[in-house]
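Below you'll find the structure I mean.
All protein chains but one are shown in place.
Moving on, here comes chain A:
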Amino acid sequence: NITFLSIKVRVCLVTLKKKNHLCFDILLIFFSFKLTDILTAIALYLAVQDYNKVLFKKQKLLIELDKYAPDATELIQTPMEMYYIPLKVALFYLLNPYTVLSCVAKSTCAINNAIIAFFILATIKGSTFLSAIFLALATYQSLYPLTLFAPALLYLLQRQFISIKMKSKEFWLYTVQYAGLYLGSLIVIICLSFFLLNSWDFIPSVYGFILSVPDLTPNVGLFWYFFAEMFEHFSLFFVCVFQINVFFYTIPLALKLKEHPIFFMFVQLAIISIFKSYPTVGDIALYMAFLPLWSHLYQFLRNVFILSCVLIVCSLLFPVLWHLWIYAGSANSNFYYAITLTFNVGQIFLISDYFYAFLQREYYLTHGIHLIRKDRTDPVLVLK
């Protein structure tokens, strides 16, 4: 980042004599994007720090309540391990090449990421009001963060020690309160936009644009080539099928990860970045920043080496095949498409691998790491 910055500054200083005004603008814009990224990193740092404290307390409580298997102590996270995690998360975000790329490209994804980071911070700090406002802002901006409502609500409930029961009055009261705050602030923001523009045209131009995918400019996602090659009369059906993917996993995930809302948030962010209609590498950088938080899952990951190779190789091949298609003309669109496909498969496997590892660790924590089989042979854990 610093190298990029210094190159940019140097270039600007050279041109300073000629175009004083313009250069100032460029610097200003550049610094504002840089600043947004730094704010995101700080928010993530504070959020993870607080989350670690909560996690530690929860662990302690569960040990005291004897919920963990007696031989699972080696799986329990120690404060020593957890000490550097917040810093790692912040650095993982700032030094991630994807973040650097989206910053250099001056992508507004940085702003979206910052708002989501602030939302996570507010949620983890337990501020219902700020959490709802930031979630409304993120939704207003790109619609998909709507699905983060569920993990945020679960976390806030957990923090307020409200049990999640359908019959509990407190649960419904809090849910309605949070949803009301969220919807209220969303309506306020949308109405402000209306008063600013004096028309509702921005609704189809912003949300219609996200949902109906009219722009097929190649990106790292699955949508562009699929809809460029789609038969016209099936288009609507497949738009629905593809858009539903982001929203589709939320409720099952909420049921499965009821006790672990932050992991749920991470999985949901990854799903958004895979299945949103115009994904950018900045979205990937956001969920990848959370990877150090799950460093205790590392021993349970099955094919992390292959997957990281796939992701790195694909990231390197993106510009190569883009150049071959667009500039050299020696390849066609299928080459670039193949790479986006592989890249997304890599991301999907990475997330499901983390999910698998998380569930496996939870199992070992409650059932003990030394599983016993009836015939005293080596135990094999399978999903059934």
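Definition applied: a residue touches a chain if its C-beta (ideal position, glycine included) is under 8 Å from a C-beta of that chain, and two chains touch if they have at least 3 such contacts; residues count from 1.
Note that in this section contacts and distances are computed from a predicted model.
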Task: Listed names "DNA-directed RNA polymerases I and III subunit RPAC2", "Proteasome subunit", "GPI transamidase component PIG-T" or "Casein kinase II subunit beta", matching UniProt entry of the absent chain - done: "GPI transamidase component PIG-T"
Open item on the list: Looking at the full complex, which residue from A:L87, A:I164, A:M230 or A:I369 touches the chain that isn't shown here?
Closed with: A:M230
Task: Touch criterion as defined above, residue of A:F161, A:F195, A:F305 or A:Y327 at the omitted chain - done: A:Y327
Task: chain A residues that touch the omitted chain in the full complex - done: 214-218, 222, 224-232, 241-242, 245, 249, 252-253, 255-256, 274-275, 325-327, 329, 332-334, 337, 341, 344-345, 348-349, 352, 355-356, 359-360, 363, 371-375, 377, 379-384
